[in-house]
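Before any comments, here is the structure.
The other protein chains are all here in position, but one chain of the complex has been omitted.
Just so it is clear, A, B and C label the chains in written order, and each chain counts residues from 1 on its own.
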Amino acid sequence: MWSEVNNKLYKKFIFRNFSEAFGFMARVALVAEKLDHHPNWSNVYNVVEVFLCTHEAENTVTEKDHQLAKAIDALV
Amino acid sequence: MWSEVNNKLYKKFIFRNFSEAFGFMARVALVAEKLDHHPNWSNVYNVVEVFLCTHEAENTVTEKDHQLAKAIDALV
Amino acid sequence: MWSEVNNKLYKKFIFRNFSEAFGFMARVALVAEKLDHHPNWSNVYNVVEVFLCTHEAENTVTEKDHQLAKAIDALV
Partner (left out) sequence: MWSEVNNKLYKKFIFRNFSEAFGFMARVALVAEKLDHHPNWSNVYNVVEVFLCTHEAENTVTEKDHQLAKAIDALV
């Protein structure tokens, strides 16, 4: 589940290893570029944390973030 | 199953779309670089074809190819 | 330069090593997904060969292929 933290949609994804995490990241990159809406995200080994907000809307959560969140969820 | 064609180990992987195929390719790239043994591979949309042989062994199939094939199978 | 071979736009890209080739492939994947037009491409170590044609136009070269070719050239 995504939670809303400090005006951002947030979700932590946990994988079995770095390879699985990076395969996921490659797919998130594709969908972000396609939607022209990019995440604030970090990775350490098997963990990927994603924060979504909309720069053009003064860094609040907008429909674009919910759309990207949904597209990311469809990958896993 | 991998087959042996023209002195190469060969396998075709079929995915649901380009995103899934490229996520797989990113993971194959990681394992190839880790093993320092790289595939001859091609992609069209959701299909990835992999051919493995060993350049240093006059392009025949060696233990290195079987090792990479096994590592690739472990990804899917 | 791209050449037209067997009803496909074709170009061979040569890099210094697999890492550089795969970094390029990751960027081609992003632009392909963004344009919703995907290459027929292959890689062996430091070499990436790209073939472009349009499936919906009976596998001939169309404006979409020229657009993708131009976007790929902008990456290198």
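Everything below uses one rule, namely that contacts are C-beta pairs under 8 Å (C-beta built on N, C-alpha and C of every residue); 3 or more make two chains touch, one makes a residue touch a chain.
Everything numeric in this text was worked out from a predicted model, so none of it was measured.
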Of B:L30, B:V48 or B:V61, the one touching the omitted chain in the full complex: B:L30
In subunit A, positions touching the absent partner: 18-19, 22, 25-26, 29, 32-33, 38-45
Missing-partner contacts on subunit B, residue numbers: 26, 29-31, 33-34, 36
For subunit C, residues in touch with the removed chain: 18-20, 22-27, 30-31, 75
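Everything that follows uses one rule, which is that only the chains that are shown with their structure count from here on.
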Separation of subunit A from subunit C, taking each centre as the mean of its C-alpha atoms, in whole Å: 28
Shared interface positions of subunit B, touching two or more other chains: 18-19, 22, 25-26
